[in-house]
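First comes the structure, then the notes that go with it.
Up next is subunit A:
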Amino acid sequence: MSDSVAGSPIRVGLFVTCLVDLFRPSVGFAAVKLLEGAGCRVEVPAAQTCCGQPAYNSGDRADTKVIARQVISAFAGFDYIVAPSGSCAGMLRTHYPELFADEPAFLPEVEQFAERVHELVSFLTDVLKMERVAARYDGVATYHDSCSGLRELGVRAQPRQLLRSVAGLTLRELPGADVCCGFGGTFCVKYPDISEKMASDKIADAAATGADTLLAGDLGCLLNMAGKASRQGRNLRVRHVAEVLADMTGELPPIGAAERR
Partner candidate 1 sequence: MQATSHEFKANAHKALGDRNLQAALGILKRDFPGRRAAAVDRLPEFEQLRDEGRAIKNHTLAHLDLYLEAFEQKVTSLGGQVHWAADAAEARDQILAICRAAGARTVTKGKSMISEEIALNDHLEKNGIEPVETDLGEYIIQLRHETPSHIIGPAIHLVKEQVADTFRDAHTHLDPARPLSEPRQLCDEARALLRPKFLAADVGITGANFLVAETGSSIIVTNEGNGDLTQNLTRVHIVITSIEKMVPTLEDVSTLLRLLARSATGQEFSTYTTVSSGPRRPGDADGPEEYHVVLLDNGRSAMLGTEFQDMLRCIRCGACYNHCPVYGTVGGHAYGWVYGGPMGSVLTPQLVGVEEAGNLPNASTFCGRCESVCPMKIPLPKMMRHWREREFERHLQPPVYRAGLAAWSWLARNPPLYRLATEIGAAVLGWAGRSRGRFRALPLAQGWTNGRDLPAPEGKTFMALWAERQKRAR
Partner candidate 2 sequence: MPDSRERILGNLRRSLRRGGDGDAASAAVRARLAEHRANTIPARATELDRDGRIRLFQAMAEEVAATVAHVTSLDDVPDAVADYLARHNLPSDMVVTEDPELAPIPWERRPTLALRPGVATGADLVGVTGAFAAVAETGTLMLVSGPGMATRNNFLPDNHIVVLRADQIVPSYEEGWERLRALKTLTDGKFTMPRTVNFVTGPSRTADIELKIELGAHGPRRLHIVIVDDTPSD
């Protein structure tokens, strides 16, 4: 667990992620609710913007380093840094050290930062030892494994474990859950037709399970999948897994759906 003083709450710095900040702040509030509900003290450093992935994956190491230094400095002093995204958490945890491998003076600080970074759901189960949530969701859901979360951070069993504890929710395994949905950051606009086919295949797999709800832990994947599903006129509710676990699904419509009461 953390090395905070016995009795004082765990101090978590929330890395909101640019997509959650811009498109769906409710996911950020769901994260806060879950973390505070587990006894953490959550702060949101104001100097955060982006994790630097767009620059990093486009080959601009220089700009990525500047952004990374900004992130590391903004999140100094927290027991943990938690992000509701496998791809942003993966960037901070596994790629920042690689980024600064050629700066031996700064690297220890980077590694010390990186090892405190966690993706939200796996933080709840692996660090806070949460085994269930108090939430209700009436529906049949299927879960897509976002690639970075799965392969960089080992997030697989944890969301399934917590989802199985949600009252009223039936979880069906998604065939090809570990196959990329086609988002890939800038990939989806650089190679849109390939991306769309991948998204289409993913939605077809989800629909084939008979689920009415598609969940994942990364908003990039979710915007992509929701956008494809609604363009195809499918009746599929797409949500971030945190919304379900935090019992907030009554407060906002699924992704891409109209505000309707």
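In picking the candidates, the idea was that all candidates are chains of the complex that A comes from, given by their letters.
In this section, contacts are C-beta pairs under 8 Å (C-beta built on N, C-alpha and C of every residue); 3 or more make two chains touch, one makes a residue touch a chain; residues count from 1.
Just so it is clear, the structure is predicted and the values come from calculations on it, not from any experiment.
K.L.:
Which candidate touches subunit A in this complex: 1 or 2?
P.N.:
Per the touch definition, subunit A is in contact with 1.
K.L.:
Please name which positions on subunit A make contact with candidate 1 in the complex.
P.N.:
Checking each residue of subunit A against candidate 1 gives 16, 18, 20-26, 28-29, 44, 46-50, 52, 54-61, 63, 66-67, 70, 98, 147-148, 151-152, 178-180, 182-199, 201, 223-224, 226-228, 230-231, 252-253, 255-259.
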